[in-house]
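The complex is shown incomplete by one protein chain, all other protein chains being positioned as in the whole.
Order of writing sets the chain letters: A, B and C. Residues in each chain are counted from 1.
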Amino acid sequence: MRECSIELEEKGELSILRLDGSLDAYSFPRLESTLGQLQEGGKHRVILDCAALEYVSSAALGALIGFARRAREKGGDLKLAGLSPKIYNIVELLGFNKILEVCDSVEDADKRFGSGG
Amino acid sequence: MRECSIELEEKGELSILRLDGSLDAYSFPRLESTLGQLQEGGKHRVILDCAALEYVSSAALGALIGFARRAREKGGDLKLAGLSPKIYNIVELLGFNKILEVCDSVEDADKRFGSGG
Amino acid sequence: MVVRGYVTLHVPCRYSYLRIIRQSVMDLCARAGLTEFKAAQMEMAVDEACANIIEHSYGGETNDEKEPRHPGIRVNLMHCTDRIVVEMLDRGKGFAFEQQQTIEPQQYVESQNQRGLGMFIIRSFVDDVAYETGTRAGNCLRLTKMLH
Partner (left out) sequence: MVVRGYVTLHVPCRYSYLRIIRQSVMDLCARAGLTEFKAAQMEMAVDEACANIIEHSYGGETNDEKEPRHPGIRVNLMHCTDRIVVEMLDRGKGFAFEQQQTIEPQQYVESQNQRGLGMFIIRSFVDDVAYETGTRAGNCLRLTKMLH
């Protein structure tokens, strides 16, 4: 299991955050401050590329829901892309897939933003 | 760190073994028996694809040297390909890069076999 | 109950060690042949419980200087014939486990204070939970997950 690394790619209106490793009580504050900065900078269309994500804690998921809601209020969203089956199962078990938009891939999430998302 | 998985691909005269995970006192016996079977089956041109190898113990390296020597006696060889810098450093520190042929990639190793290796 | 495998860990009261605890959980689960999905549930329950020990039982992380004398977190992981058992021990203040309310994920996302989801996960992701304060080894939370 790896420490969490976060990489930001800006693509027009979109902010794509590539997560690698595990989002837990130790690493989440770092993502939280990155998301906070995006929000302050008026960037409300965010895709979290979770393809290399190994773990996510419930507190992290809870906070992501908060970010998604605030983004929606500004006409944007925070979408999850490329979840591993392991993590998708957890998200589904908690019913959070009904609140957060979960996409197959970054391209898929990108498209959904395109069509007015 | 992952448990070791070994995948065999036969490509003409060549046997390519893809190693994923770590070769230690626990997992090495499995590779040893695979190599033994290849040798008994008259397969003496072996490439170990180490691109996904995370660890290799000295006992495993020592045994690989034994296999390489026996392969050479039959006109073949056992070559290592795609070592991570971490593992290459260890191999070099032990001076085993002077005894085992270490190649950049499987293609590179393949070529060297082609030219009479 | 025959113990088929075990790992005992002792780490400082710091979030950065949660990863090594989860790693050990995943390792023992794989060894025991638990499905990836069940292993992920056990991993998450243990992670939530250990994060709670740091946040609530100890009231936060220790700083470097205090670390050597701080009792930290002890984790006993066992693979028995038909189950995985993980015990987490701390010497912090503990709590009234049974009285603690859990919150369903659905209510959680609608609630203001966002408390109680950890306890929900701990209770619903494993097959048995037991908690005892003030044992000789400290407070002990024991999570059990059946293999089948």
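Everything that follows uses one rule, which is that contacts are C-beta pairs under 8 Å (C-beta built on N, C-alpha and C of every residue); 3 or more make two chains touch, one makes a residue touch a chain.
Predicted model, so just to flag it, every value in this text is computed and none were measured.
Q: As a test of the contact rule: which chains in view would the missing one touch?
A: Touch partners of the hidden chain, whole complex considered, are B, C.
Q: Based on the whole complex, identify which of B:5, B:33, B:89 or B:105 touches the chain you can't see.
A: Within the whole complex, the residue contacting the unshown chain is B:89.
Q: Among C:20, C:130 or C:146, choose the residue that contacts the chain missing from this document, as touch is defined above.
A: Considering the complete complex, C:20 is the one touching the chain left out.
Q: Applying the definition given at the start, please give the residues of chain C touching the unseen chain.
A: The list for chain C reads 2-12, 14, 16-17, 19-20, 23-24, 27, 31, 64-65, 67-68.
Q: Hey, which chain B residues sit against the chain that's not shown?
A: 1, 3, 22, 24-26, 55, 57-59, 62, 65, 85-87, 89-90, 93-96, 99
Going forward, only the chains that are shown with their structure count from here on.
Q: Would you mind checking which chain's C-alpha centre is most distant from the centre of chain A?
A: Result for the farthest chain: B.
Q: Measuring centre to centre with CA averages, how many angstrom lie between chain A and chain B?
A: Computed value for the inter-centroid distance: 41 Å.
Q: Return the distance between the CA-based centres of chain A and chain C, expressed in whole Å.
A: The computed centroid separation for chain A versus chain C comes out at 26 Å.
Q: Where in chain A do residues touch at least two different other chains?
A: none
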